[in-house]
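All protein chains of the complex are present and in place, except for one that has been dropped.
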Amino acid sequence: MLLIAVLWIVEPGLRNPIWASGVIRFAVPLAILAACQTLTMLTGGIDLSVAAVASMAAYIMATQTPAQGPVVAVALGLAATALAGLVNGIGVGVFRVHPLIMTLGMSLIVLGLMTVYQLQMVTSGSIIPESVAWLGGGTSFGFFTNSLLVFVPLAALIVFSLRRVGFGRLLYAVGDNEIAARLSGVRVWQVLVTLYVISGLLAGLAGIIYGAVTRTASVTLVERFLLPSVAAAVIGGTSIFGGRGGYSGTIVGALILTVLTSLLTVLQMPEPVRQILFGAIILVVAAAYTRITDES
Amino acid sequence: MTDFLLEATGVAKSYGAVAALRDASLGVRPGEVHALMGANGAGKSTFVKILTGAVRPDRGTITLRGRERGMHSPDEARRTGLIPVYQEPSLVPDLDVLANLSLTRTPVAPFRGWVEDLGVHGLDLRTPARELPLAVLRVLDLARALAVEPDVLLLDEMTAALPADLTEHVMNAIRHQREAGRSVIFISHRMIEIAAICDRATVLRDGETVGVLDVTKGTEDQIVTLMLGPVATEPAATRTRPPVTPETLTGPGAPRLSVRGLVAGAKLQDVSFDLHAGEVLGIVALEGQGQDELFDVLAGAARPAAGELRVDGRPVRFGHPADAIRAGLVFVPANRAQALLMQRSVRENIALPFSAPLAGWGPIDVTGERRRINDAVGRLQIDTRAQSEVRRLSGGNQQKVTIARWVAGGVRTLLCFDPTRGIDIRTKREIYELLRELAAAGAAVLLYTSELEEIPLACDRVVVIFGGRVVDEMPAAGADEPTLLRAAYGLPPGALTPEEVVAEAVAIEEAEASPAAGGDGAVGEPREAVREPAPPAGSRA
Partner (left out) sequence: MTAAAGTVQGSAPGRTGGTVARVVRRNAWTFGLAALLLVLFLVTRAIKPTYGAAELRSLAIGALPIAFAAVGQAIVVISGGIDLSIGSLLALTNVTAAALMAGGSEESAVPVVLFVLFLGLFLGAVNGLLVVASRVPDIIVTLALSFVWAGAALLVLKSPGGGTAQWLKGLIDGTIGSEWIPEALVLLVVSVALVWLPLRRSRLGLSMYAVGSDRLAAFRSGVAVAPTKVAAYAVTGLFAAMGGLSLSMSTGIGTPVPGPYTLLSVAAIVLGGVSLVGGRGGLLGPILAVFVLALIRADLTFLNVDPNFTTVVQGVIMVVVVMVGAFATLRRRTA
């Protein structure tokens, strides 16, 4: 939390409405992707397929729009992500494959499938539907980022669910102590399967919004958000070992990272430095959490 | 005294605020078999870890052949001549036997010799340890230790659950070690073995060495007295007892829970008993007699290999704890780390079972939940000052939370596994009182506790388990601590008659000429169980 304050102070020159709306426009898809990481990390898991799944949603939507119209296209995109999430969930929850391996494998599968799909879709062309583009990437009154219309209710729903909904509580329970959850009668696999489906859907939503922001669609569109999505959740105070954290912190984390990225761009800091920084942040924060948890 | 081969003095070790060892000492003479005794929680296992170099002591010295050494790793302890053999095999499962030998720098030829001597024939050294049966692995562990001719051999519960013929071989190996002028530290729950093989015994209580004595006729009673401490000398009757629910309560209708011929894991051999509504039934057992497996099965956390469970007369099978909970069986484990969400609040911990079934996945009825939780918190008098994270609560309060979780939902059958381990005396009393209240209100409570002196306070009836079988059953009212401990060790009740001692000693140690080890096998037929026929406790030794 200290970091935000520091950044805000260090960065006063850039604080104007247009810059801010730009930051928010990029921060929204990142924050949604980070929601996937937050929710899965609460259970002690992780979802590394979000980038591939998000790209898939955006790409399916864009390529299906010409033939099917925007509504069906969006639905198709989200259905595909739910399916990917379901497979993840079955792998993690039923077969007990380590979430990292499972979701990495899933990202490979999704990427491969999409590349094949891409070659079959060359002719159809891709369109980001206007409505989606307006909602996901547009601004109103020069400064209001329209994607907030989606994001604010969504974020409120997630924050509320984690506190006041049985399923949200179970995520913490499973991540904090799976044995205790089991002994209390929780069928852990049900929780995990549901969770990864939700994670897939959220990733799809993030992909569609990001597609609208950039007005492009490609099978690797969201790839560069993978590590930041993990970093945002970790910075936001969600323990990578499960049981601790929440979504509001993650939103702040996503904002910090977007600001940081924009700052590094302004300072002409090259991409590699950013990568190293992100990697180091995750490592340091994870190590710090380990210390804290070990001591008690 | 300088004639000790191994001497440990003033050894202390604390984990955080908990002192596992305060002032432990041990002197082992050359050519003796030395028993290390202590009740559950006396600090025995910590002492063993320190002796073997797995844990570094906070204070104290350990000398071997008069030379002091700071043993900081098992490897170092090994090289200085102390070789441990643990209850669980410590061969690396994926390496073959030969590789395991070279890992510990054990010469192969003497190892082979010992394997044969210990009664395992035709062993292929290229077999991965994983593929060998448990009993063979134990023997290999022992042979590996003997092969390097250690100055001190430490056998930690080596004979537990070992087949009778192998136990005999182990005893022979111990005698060989003694005849060669080397020493053995022998740890066992079986008094018969202690009496049969050991020369002297060191007794630990509450992390301190409270006595060293020569093992001779009737020493068992002395050892038990030492292990119990001063409390045991005061008569049980002086303690105040809450009113006991009369046994007649169990009269009509089927018992709440009925267990028949339950077998599970390696340790639970054959257990049967009934648990009635309105009673607190105590389970008494030494560590590792199958009670863990019993509770796991009843809580739905493990599946039995054989046997039958009935709840209210209807047969049940549990595939998941959720099944047991639906049948009204709720479980309070000993290890609070297994029951609690340590990083979550008191509220969430208590409310956890509400959300567990699919029907509880939706929005939470906040006011209703608060009412139920507050009721439970009030009833158990949980100190909620540090309620935002359960791990900040004291152990006693943590344990109350695990119970409150089930009280909040209305309890029918409560399974408590050593719920008072490591918590303060006042909370203990409160918990026992609560169990009594719950029983009075019609719940059935099954209680295992390692604190025997608490049994008469909390229970109506007691079932004693030894070697995975029910060996005794008695009303709790008359069960003072010595009686229970003797029963738990599979010893007969009351004072031993000399005839019994002699008869058993002759049977067990007939061939043994050594006067020190010769014949104090304290075995008699255990008292007939009240309801269940019990096998002779000594039959497995």
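Every chain is named by a letter (A and B) in the order it is written, and numbering of its residues begins at 1.
The working rule: contacts are C-beta pairs under 8 Å (C-beta built on N, C-alpha and C of every residue); 3 or more make two chains touch, one makes a residue touch a chain.
It should be emphasised that the depicted structure is a prediction, and the values quoted were computed from it without experimental measurement.
J.: Considering the complete complex, which visible chains touch the unshown chain?
T.: A, B
J.: Using the touch definition from the top, which of B:Asp124, B:Glu179 or B:Glu437 touches the missing chain?
T.: Checking the options B:Asp124, B:Glu179 or B:Glu437, the one contacting the hidden chain is B:Asp124.
J.: In the complete assembly, which of A:Leu104, A:Leu135, A:Val150 or A:Ile179 touches the absent chain?
T.: Residue touching the absent chain, from the options given: A:Leu104.
J.: Touching the hidden chain in the complete assembly: which of B:Ala35, B:Leu153 or B:Leu166 does that?
T.: Candidates B:Ala35, B:Leu153 or B:Leu166; residue touching the omitted chain: B:Leu166.
J.: If the hidden chain were put back, which residues of chain B would touch it?
T.: Chain B touches the chain not shown through residues 52, 54, 73-75, 78, 84, 86, 89-95, 99-100, 102-105, 119-124, 126-128, 130-136, 161-163, 165-166, 266, 303.
J.: Considering the entire assembly, which residues of chain A contact the chain that has been omitted?
T.: Against the left-out chain, chain A lists 91, 95-98, 100-102, 104-109, 111-113, 115-116, 119, 227, 240-241, 270-280, 282-283, 286-287, 290-291, 294.
To be clear about the criterion, only the chains that are shown with their structure count from here on.
J.: Any idea how many Å lie between the Cα centroids of chain A and chain B?
T.: Result: the chain centres lie 48 Å from each other.
J.: Quick check: in the complex, which residue numbers of chain A touch chain B?
T.: 164-167, 169-170, 172-173, 176-177, 179-187, 190, 239, 243-244, 296
J.: Please output the residues of chain B touching chain A within their complex, sorted ascending.
T.: 299, 301, 320-322, 325-326, 331, 333, 337-344, 348, 351-358, 360-364, 366, 391, 405
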